[in-house]
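Of the protein chains in this complex, all but one are displayed in their positions.
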Amino acid sequence: MSGENVVNILQSVNQALADAMADDAKVVVLGEDVGDPEGGGVVGATQGLSTRFGETRCRSTPIAEQAIVGAAIGASLVGYRPVAEIMLMNFTAVAMDMMVNHAAKLRYMSGGQTSVPIVIRTMTGAGFSNGGQHSDYVEGWFAHTAGIKVVAPSTAADAYGLMRSCIDDPDPCLFIENIPTYWLPDTAAVPGSRVPLGQAKVTREGTDLTIIAYSRVAREALAAADELAKAGISAEVVDLRTISPWDKKTVLASVSKTGRAIVAHEALRHFGPGGEIASTISEELFSKLKAPVTRLGAPTAPVPFSKPLEEAFMVGSKDIVPAAKVLAAYK
Amino acid sequence: MSGENVVNILQSVNQALADAMADDAKVVVLGEDVGDPEGGGVVGATQGLSTRFGETRCRSTPIAEQAIVGAAIGASLVGYRPVAEIMLMNFTAVAMDMMVNHAAKLRYMSGGQTSVPIVIRTMTGAGFSNGGQHSDYVEGWFAHTAGIKVVAPSTAADAYGLMRSCIDDPDPCLFIENIPTYWLPDTAAVPGSRVPLGQAKVTREGTDLTIIAYSRVAREALAAADELAKAGISAEVVDLRTISPWDKKTVLASVSKTGRAIVAHEALRHFGPGGEIASTISEELFSKLKAPVTRLGAPTAPVPFSKPLEEAFMVGSKDIVPAAKVLAAYK
Amino acid sequence: MSVAIVDETSAGTGIARPSDDILIDIYRKVALIRLNDDRSVAVLKSGRLSMPYYSPRGQEVIPSAVSAALREDDYICTIYRGIHDMLAKGMPLRDLWAEIAGRITGICKGKGGPMHLTYPDKGIMVTTGIVGSSMPIANGLAWASQMDGNDKVTVAYFGDGASNIGAFHEAMNLAGLWKLPVVFVCQNNQFSEHTTYAKSTAAERIADRAAGYNMPGERVDGNSPIEMYDAASRAVERARSGQGPTLIEAMTFRFSGHVYGDDDAYMDPAVKAEAVAADPVPRFRSWLLSEGIATETELAAIEEAIKVDLDEAVRFAETSAFPEIEELQRDVFADEDVK
Partner (left out) sequence: MSVAIVDETSAGTGIARPSDDILIDIYRKVALIRLNDDRSVAVLKSGRLSMPYYSPRGQEVIPSAVSAALREDDYICTIYRGIHDMLAKGMPLRDLWAEIAGRITGICKGKGGPMHLTYPDKGIMVTTGIVGSSMPIANGLAWASQMDGNDKVTVAYFGDGASNIGAFHEAMNLAGLWKLPVVFVCQNNQFSEHTTYAKSTAAERIADRAAGYNMPGERVDGNSPIEMYDAASRAVERARSGQGPTLIEAMTFRFSGHVYGDDDAYMDPAVKAEAVAADPVPRFRSWLLSEGIATETELAAIEEAIKVDLDEAVRFAETSAFPEIEELQRDVFADEDVK
């Protein structure tokens, strides 16, 4: 990371929105507080947009998530490319109908006559003591829905490039931002660059096992790989980046090579998205696997407030490293 | 099935509600149309209850699913055992916040001071040309949520016994009824009997492979097993009955014996609940499996209206049989 | 609540009577809806068709009058009980019938069915099966018109029961706040499935709720073409000229059970009989004749032409092919290869 190109994920999201709005007058932003000229929402993801593009194109809304997503859907049907913010991922629970029964289905139910090119931005993640209703990863709900894409970057450049691709995309995309990693310094994307949807990235090569992850946990996987290297274990890390549709090809290629896999996410392990990845690997690489595929996810509990419990809840390098050592022991 | 004891699932649900209301004055029923003295809701699941127990204890509500589940939660906090109906499973999308952020979490977030002994009844299933917004199986959303149990009977006796257990249970339960199988004649439960939550049932013994399913597909699995028997394949069928928490012990015991497994549900295969079961089997029985675990689920699409498409969409014996033959070929 | 009484002359209301052309246009739509309903029930009874059918019988006048006040390029969002709204807005019968028969020639390739009919060519943008959900999306269409600076208007149709769900409230507040060019048309048929208005809705009039959203709210006799056209025209004009949304509560009555096959045992027979006796379709027809606005020959010709179209539409539907199984996973995303 050279000085000039250092940004963080939050800035990259902001930059992607600004660049998309500059490129295309049909890109508009709406959500709670997003038009606040001072802050740009509670974390500042939309800072400066209303000042630069006007409050019509970056518009604060009432607290009304169904109205927000509904407005985005409606405008998208007739040529707009709205980026709607659902402040925290738990609040998708009050907008599920618009997201799942409508945004995801209108193209299909209309036989392809209409389409819903919207992006729904949301943030989440444990780590800041926000407790049971402000920290959940529920990407699994949407990955299990036909007609909506689900994206979760772990780096600033991916945040930029994936956001640009989501805005370009003719179908609805859910874009998940992790709160605790928002402010970490990182390399900036090339302005205007895109990261294609549905493509994973091998962020570290290795030979003994593959760690498949996304969002914050993709960073934890890299940290785990560093630590494993010290123990003589060579871990390959695949950052999915897009959760649905996911990049089966890259994942299977990696696990074909290593023969061992860990799938890790912050969402609950119980009926979590890891089940799709793990069972696909087990099914498709049945005879090539040297060890059972390990799934890591949060324990079956709401996100606890108390710091030590919250830390225990969060999947990280602390969980990946021992799991990897167990796997590596399979010969 | 002897003449006298023949009922269908719908009647069994109705009977379970009536018996529970007769046994305990704190059991109350609420939902759209449920108090209609003539019909008892659109399919008649609550028929006669308002006449017998009064409109206070079987109360029709406005079309307001958040208000319905909220009222159930509130009353349950102070001693009631409400059974709330969300008419169709797709409409849980407008009640998700109450179900997931509240019902499922209040016990935990209060440190065990409060509890939410509610049952949420809902029906769903393709097969009646109800199209994209009236047929979805989204049990995966709730199975992936800590603090709520998810139940889906496939027989009349299980419907009765599981409903009684859900009402008895001190925690929130989601009770899923399948529309197309509502009216099939079946053996009645012993009045007052309970089917324990979290216990699967081996509904057919076999030696070559295990089919794990629930709801309508558990019946399809039996039909498939019949057909497979003719082809010389001996299939064991496990009806999960409770999806979350699921009965790992029974499933693993069966697959340990057969060495081959199919997990089948009507929900989308993509990131579906089958991933949890399949990957657990692959993980825990790694060296015992003779073949990769096969997951069957609906294709990644909204439920189509047109009859031939809807039939193709629905997972059934037509999908299980060929998959089983492939598995049986693994030696 | 008593049944709305149709008074097409609107004597004493001071409402201006629309031109004869408009009245006949409204009647053409009313007749189309009425005859299409007849045909639907007949075909359903014959067993040749099987679908969830939410009859609009009794509510024909509302969208007919509303559509007469709209332009072809205006938008509507409607609901499962919306075939009348769509026919009034110009949905062609062939596309409709092929769709409800699940054929590949249907307007949604058979994938949507009766609850999700869509026809953007005539501004029929969304049909939803979820109570309340037409409104938030209608706002978005209207918001687009507002941003584009064009003067298109969006109508959101919904039922009385829908006025009690959260989406209604959120949408009304946003529309009032942003002064969106929307007309919210509540078709108050006094039932939500099996449940009466009185057991669903705390408000004496749904129109009273408009005050809480800083928009005008008006209860009108939805079965009166003149009153309905008047209210709709004013609301559409208000929206078109940038003055913002209106809530119209159009009083009407649902002549059938909620859905085809529902025996409507829960409906008070006396109330229903009174409503049916006041059937707005024949009353409008006789009034047109008695006022000399149209002759029997003219009206009969309109009806005959519709019947011919219906014959052709049903034939087209029934002779069309079902979709190939490959269609199952098409139109999920724009890119067919994404699964």
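Just so it is clear, A, B and C label the chains in written order, and each chain counts residues from 1 on its own.
Operating definition for what follows: contacts are C-beta pairs under 8 Å (C-beta built on N, C-alpha and C of every residue); 3 or more make two chains touch, one makes a residue touch a chain.
Everything numeric here is computed off the predicted structure, so don't read it as measured data.
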item	value
Contact partner of the left-out chain, one of A:Ser12, A:Ser76 or A:Asn90	A:Asn90
Chain not shown: contacting residue from C:Thr201, C:Asn223, C:Thr252 or C:Gln329	C:Thr201
Contact residue for the chain not shown (choose from B:Ala64, B:Ala200, B:Leu240 or B:Val315)	B:Ala64
Contact residue for the chain not shown (choose from C:Arg81, C:His194, C:Arg209 or C:Arg238)	C:Arg209
Residue of A:Gly140, A:Gly259 or A:Pro302 in touch with the missing chain, whole complex considered	A:Pro302
Residue ranges of chain B at the interface with the undisplayed chain	28, 56-57, 61-62, 64-67, 69-80, 82, 94, 97-98, 101-102, 106-115, 146-147, 149, 170-171, 198, 245
Interface with the unshown chain - residue positions in chain A	32-33, 35-39, 41-42, 60, 62-66, 90-91, 93-94, 128-134, 270, 299-302, 304-309, 312-313
Touch residues of chain C, complete complex, unshown partner	164-170, 172-177, 199-204, 208-209, 211-215
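Simple rule for what comes next: only the chains that are shown with their structure count from here on.
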item	value
Farthest chain (mean CA position) relative to chain C	A
Whole-Å gap separating chain B and chain C, where each centre is the average of the chain's CA atoms	36
Averaged-CA centre spacing for the pair chain B and chain A, given as whole angstrom	30
Residue list for chain C, restricted to those that touch at least two other chains	106, 108-112, 116, 128, 130, 166-167, 332, 339
Shared-contact residues (touching 2 or more other chains) in chain A	94, 97, 101, 108-109, 146-147
